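A single protein chain has been omitted from the complex, and every remaining protein chain is retained in its original position.
Our next item is subunit A:
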Amino acid sequence: MNALRESIHRTRPTDPAAMEVDGLSVDIRTPEGVAHAVRDVSFTVRSGRTLALLGESGCGKSMTALAIAGLLDPVADVVGGRIRLNGADLLALGASERRRLAGPELAIVFQDALTALNPVFTVGAQLGEPFRIHEGLSRRAARDRAVELMERVGIPEARSRAGAYPHQFSGGMRQRLLIAMAVALRPSVLLADEPTTALDVTVQAQIMELLRDLRTERDMALVLITHDLAVAAEHADDVAVMYAGAIVETGPIGEVFAAPRHPYTRGLLSSVPGGGRPGEPLRFIPGSPPDLRAVPSGCAFRSRCHLARERCASHRPELSGDERGRTVACHYWKEATDA
């Protein structure tokens, strides 16, 4: 029984971190002013576990991932924070040192596999490239490794397909290729930004299964960035809920979804169809998220929150937590859960 549990969750929420993000903030310069796209974001990811970074469109999930990967647009700047990965602070490193870590330490997979793959090179050449650059393999040896990888991610007839171009693969197969490329150098942390959003459900399930298997077999920490509560619930161990650039709640996902604490998390979960009886109107959160160029003082959620009062305007709620790894950024969450 215990052994079974161990094999499912080989690490616990309190095990040492693979990566620690601490107080990360990103500003974007726009013609209408500075947007505070990521505001003081902290979270920890652990080897062999999956953390879902969950939130609605525009809440800053991708900006957070891009900042971690060092791939921000020139108009966006990291204005604060630390990212500790295997003893190093990524943000303190120079560009070339960071590039050296990209691949062996940290890799990222995006939603749109067609634009992420180079259309003019065969997939075998693209998949072999990391081995040539980082391990100095010959063209031929790199290609063999590429074929192995293609087999591992479930591409049929890998050896002959290695000579094909990205557009000759289906959406699901392209996403497999992208994942193969990302895990080629056995990174300790893999960021996956909406990796299955463009795919059909049955293919989505296959890709998520593949990511989960790779995570377990290579003891990676997986950060699953998604707006989809269902995908998060199904595939993550822990969750960090983002709203207007900040994390409002974290914890083991089963516990958070079963008993959410932050009024935003509660509102989000209650608007999922299927909670009430069929035919009954769905519940929803009134209003819309704030303009990130003019985030309100105090709590960014307060204009939509039924519990808001003076303190919510004057004091920004800090993420604070209990020993079980649950944290919440709300002055009055206890009242929300009593209601």
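Assorted remarks:
By our rule, a contact is a pair of C-beta atoms (placed from the backbone, for glycine too) under 8 Å apart; a residue touches a chain by one contact, two chains touch by 3 or more; residues count from 1.
Just so it is clear, contacts and distances are computed from a predicted model.
Looking at the choices "Hydrogenase maturation factor HypA", "3-isopropylmalate dehydratase small subunit", "Carbon-monoxide dehydrogenase medium subunit" or "ATP-binding cassette domain-containing protein", the name in the UniProt record of the chain not drawn here is "ATP-binding cassette domain-containing protein".
For the options A:Pro74, A:Gly94, A:Gly136 or A:Gly274, the residue in contact with the chain missing from this view is A:Gly274.
If you put the hidden chain back, the residue from A:Leu71, A:Leu93, A:Ala116 or A:Ala233 that touches it is A:Ala233.
Of the candidate positions A:Gly23, A:Gly163 or A:Gly254, contact with the hidden chain is made by A:Gly254. Among A:Ser42, A:Gln206, A:Ser303 or A:Thr337, only A:Gln206 touches the chain that is left out of the view. Against the chain not displayed here, subunit A makes contact via residues 8, 56-57, 170, 172-173, 200-206, 209, 227-235, 254, 257-258, 267-269, 271-275, 278-279, 281-285, 288.
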